[in-house]
Every structure is written in C-alpha cells, then in structure tokens.
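This report refers to the structure that appears directly beneath it.
Only one protein chain is missing from this complex, and each of the others stays in its spot.
Up next, subunit A:
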Amino acid sequence: MLAFILRRLAQSVIVMLVVALIAFMVFRYVGDPIASMVGVDTRLEDQEIMRDRLGLNDPFYVQFGRFIGNAVRGEFGISYRLQQPVSQLILERLPATIELAFASALIALVFGVGLGVFTALKRGSWLSGFIMSASLVGVSLPTFLIGIGLIYIFAVELQWLPSFGRGQTVDLGFWRTGLLTESGLRSLILPAITLSLFQLTLIMRLVRAEMLEVMRTEYIRFARARGLSQRAIHFGHALKNTLVPVITITGLQLGSVIAFAIVTETVFQWPGVGSLFINSVQVVDVPVMAAYLMFIALVFVVINLLVDILYYVVDPRLRVDAAGGAK
C-alpha cells in the first residue's frame, strides 16, 4: 500500500513538472513579458536593463528552474491587470469556487446515486422512464443555457432566488465563506444546481447501468436465496459493487467541476477562480493564466491520487499483493 502510494506520488510529480513546463512556456513565450509591463515610451536600454534584472536573458533551464522554485513556494509573480501577487488573488477567490464545486458535487452525488439506484430497481415504472428521458436534457443542454434558464425562472419570473453574486460572506480569517449567511446560501442554490446537472445525469446513468449489471450476478441471486432483506441486497451487496467505476467518474468529474466552473461562474457573476481566469484571458494577464493552469493540474492530480487510494479501500481484491501473500 505504502509502496503504491509512493509510486503514484512520483508519477504525480512528473505530471506536475510537465504541466509546469507548459505553464512556464505560456508565461515566458506568449507575448513579451517586458512589453506587457512597461509603457510604450520606455527606452529600449531601460527595457534591456529590466530584462536583465528579471533574469529573462538567462538560459532556458535556469529560468524554468526558477519558475519551479517559485511555484513550489506558491509564487507566480504579479498580476499585470490587478498589480497584486497572483497567489494572493487565487487564494482570495478559491473559497468561492471550492464551496460552489463541493455543493454541486454533493448534489450530483446524492441525487445521481439515488436516482440511479431508483431507475435501476424500478426499471419498468413510468417514473423511471420519465427520469431517464429528463436526464437526456441534463446531458445534452449546455451549462450556460441551463444557468440562464434557471435565472429566468427562479430569479426573474418567480423572484425566489438571487440571480448573481455570492451574497453576504463571513470572513473566518483564512476562508471567506458564504455558507453561514442566509443570502449566501440562497445565492449558492442556482449556480450549484447548474454546475451539478451534467455530473448528476452522468452519475445517475452510470450507477443505473452498473446496478443493472450487478443485479444479474450470481452473488445477488445467492444473496436472495439466503433470504436477505431487499435493503441489504440493494444497498449493501449491489450498490457497493457499483462503487469502483462510480468513484472513478465522480472523482474525475469533481476535478472538471472545479476546472469548468468557469462558465457557471461567468453566468452567475460568481467571484471565484473561474471568473478570475476569464477576466485574465481577456486582458492577457499571463501570470494569472499560468498559475491557474498549475492550480487545476494540481487539483486533478490530487483527486486522481485519492481515487486510486479509494479503490484500495473499496475492493479487497486490489489489496492482493499487499496482504494475500502473508495469509
């Protein structure tokens, strides 16, 4: 187990280095950093001095090494647009994105698994048929359209929920949370639903397919033949066996939820990392873009690692080489 985790950690480091290389190339070679920093009337000699002071004349690998060193310390330079350290900008906006992502992942997981199990067990009923058809909408409609639709219905027509922003937030020192105020919670509902809808339908269809598969297996028949209760069979024996693929997809989807919250954050004016990124793209704020790239890669790598560890927890067969030999 430990060897496995170490091996995966090593792989993760390699992945991060590759991403860092790409981020560095974007940072260094997309446009001229000096040109972005200075005005048009700066003299060429001054530009040259600046270039030298910033180390932009050093060999490639020295610059890359410096970039890595800074990145490890969480330093990605100063945002061109906002003239603040990039790491500080991202950290300020991270809580909003994390809260949104986890809220929608929670919705997707709870309803996805619940509805998936339901539609698998009540395969013939009209309600399952209805849910399955409705899920097609979730899969096929683009996120921004769903967001705009929800805003129109619940914010404009019914006026039940706010259409943009994060509401009031409470500063916990290291974390600005919107979960502790009523307006914050109300503001979270629409964007969280919007962001979750695609993952929800995906998880639901996956759970349903896996459940149908598992319900046909011999061990479920044997569990029935032993007279176990329906609940024990469906939720104990069947559901647990569907978990390995569900964990994989859910984990990767959680990464996507954070990464692709961009659209939802834009639609709902959510002050998260995604909207920071969009604003930075518009003005070619390269340090922010590079940092965002690194951040998203880190999220995916960490989640992948967690998913792999969860496999071990769920499926004892994978632990074979670790424990089986001793017994």
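The rule we apply is simple: a residue touches a chain if its C-beta (ideal position, glycine included) is under 8 Å from a C-beta of that chain, and two chains touch if they have at least 3 such contacts; residues count from 1.
Keep in mind that, in the parts below, contacts and distances are computed from a predicted model.
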Missing subunit (named according to UniProt) among the choices "Gluconate 2-dehydrogenase subunit 3 family protein", "Nitrile hydratase subunit beta", "ABC transporter ATP-binding protein" or "1,2-phenylacetyl-CoA epoxidase subunit B": "ABC transporter ATP-binding protein"
Sole residue of A:144, A:219 or A:235 that reaches the chain not shown, by the stated touch rule: A:219
Interface with the unshown chain - residue positions in subunit A: 217-219, 221-230, 232, 236-237, 240-241, 314-317, 320, 324, 327
